[in-house]
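To start, the structure itself, in structure tokens.
As you look at this complex, bear in mind that one protein chain is not there, while each of the others sits in place.
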Amino acid sequence: MTELLLLALGASLVNNFVLTNFLGLCPFVGVSRRFEAAAGMALATLFVLTIASGLSYTLWHWVLQPLGLEYLRTIVFILLIAGVVQFTELMVRATSPLLHQVLGIFLPLITTNCAVLGVALLNVDRQHGLLESLVFGASAGAGFGLALLLFAALRERLETADVPAAFRGAPIALVTAGLMALAFMGFAGLGAR
Amino acid sequence: MSIEVVLVACAVAFALALALGLALGWAASRLTPATGRLVEQIDALLPQTQCGQCLYPGCRPYAAAIANGEADINRCPPGGEATVRALAALLDREAQPLDPQYGASKGAVVAWIDEERCIGCARCLPACPVDAIVGAARYTHTVISAQCTGCELCLPPCPVDCIVLRPAPAASWRASLHRAA
Partner (left out) sequence: MARNDFPAGLVLDAHKAQALREPVVEVPPPRYVALALDQGSGSEAEPVVPVGASVRLGTIVARPSDPFAAVLHAPVSGRVAAIEVRETAAAGGLGRCMVIENDGGDTRDEALQPCLDYAATPPDELIARLREAGIAGLGGAAFPTATKLATARERDARRLLLNGAECEPWICCDDALMRSSAGDVVLGAKILMHALAAESCVIAIEDDKPEAIAAVGTAARDLGASVTVTAIPAVYPQGAERQLVTTIFGDEVPARGLPADIGVTCQNVSTAAAVARWARTGEPCTSRVVTVTGSGVARPRNVLARIGTPLSALIEAAGGYRGEPLRLITGGNMTGRAAPSDELGLTKAMNCVLAATFADLDARLVAQELPCIRCGDCATVCPAALLPQQLHRAALAGDAAGLLRFGIWDCIDCGCCDFVCPSQIPLAWRFREARRDLRAQEAAAEKAAAARERFERRERRLQDAAAAEQCVLDAVRQQARANAGTPATPPTDRAE
């Protein structure tokens, strides 16, 4: 139990996928202009990460390893992630067409989110079991969501702040992201023994 | 690396792709997109003049076109910049200026029938999409200003050109003073 908690803490805060490992930056910057859109994206990514983690472990343990096809993991995992993302897109379109419109191209781009593939491959590297894979995936998703929501809230404030003309838009957003990454460095060593 | 291993690898990849494809196909047939709600949300932001200046036969078809991605959000002159901004906020897009190809924003206007010249032909009555013109054949017609949306659809059918557009009546003369200033 403690191991799982520490794993969760690590994946969400200490080694936050966006702010510490710098993965998944495309949706991080692309969808964070409005808080509602960011919330939708955070949920979608959390969903994808958890399901993809579990399914990729299952496929690894029951198909790839027994058949000695470990070298196929990248392709197979990408296939799986693409399928899960497409399923997520169908769900989003059915429940909230507005969110689907707002997220636009970024929804299918979760497939290319290196954080998702990263989590799947890390599960393999660290030889996590099924439960650990799921917890790792979910925590990574939660950490991604947290970073995304915080960033979106800050960007909404930046819209009406008195920013110098040269910095308006993307530049000040990236400076903010950098400062957030610095802040998250404060979690380093948390849970270490 | 023997041929069997390669074949097994290809078979696994192919089987996975097939399984995913079938699963997604089944899911797609069960999960129908609820575009109706989105169209309603967009329609709620449009001014409901039903004028057709956006080249769609009414506000709801234009809303549906925006939902489908066929039309851009800056085609509505009666809505003006305010509507473009509201749509941009809803759909998280950039707020562009009004497309001049579809007309210019005229501000709040209402139609006014010059009763001296009206011949009571009743051709403007069916043209009004909100039934704001009162009248009958051989009786003078008049526009109910409070219900006129300024869509201008009554102007072409009039054979004596007795309908003009005027600024919408303000709540008080003081407001029109503000507007003039």
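In this document, chain identifiers A and B correspond to the written order of the chains, with residue numbering beginning at 1 in each.
Note that a residue touches a chain if its C-beta (ideal position, glycine included) is under 8 Å from a C-beta of that chain, and two chains touch if they have at least 3 such contacts.
Here the structure is a predicted model, which means the values were calculated and not measured.
Visitor: Using the touch definition from the top, which of B:C59, B:A111, B:C124 or B:I163 touches the missing chain?
Guide: Answering carefully, the residue with contact to the hidden chain is B:C59.
Visitor: Which candidate, B:L46, B:A65 or B:I163, sits in contact with the chain we can't see?
Guide: B:L46
Visitor: Residues of chain A in contact with the chain that isn't shown?
Guide: Counting only chain A, the missing chain is touched by 156-157, 159-162.
Visitor: What chain B residues would touch the chain not displayed?
Guide: These residues of chain B touch the chain that is not shown: 43-44, 46-50, 58-59, 82, 85, 129-132, 147, 149, 172, 174, 177-178.
The rule we apply is simple: only the chains that are shown with their structure count from here on.
Visitor: Between chain A and chain B, what distance separates the C-alpha centroids? Give it in angstrom.
Guide: One centre to the other, that is 38 Å.
Visitor: What part of chain B is in contact with chain A in the complex they form?
Guide: Answer in residue numbers: 5, 8-9, 12-13, 16-17, 20, 23-24, 27-28, 31-35, 37-38, 41, 67, 90-92.
Visitor: Contact residues on chain A for chain B in the complex?
Guide: So the residues of chain A touching chain B come out as 33-34, 37, 59, 63-64, 67-69, 72, 75-76, 79-80, 82-83, 86-87, 90-91, 93-98, 100-102.
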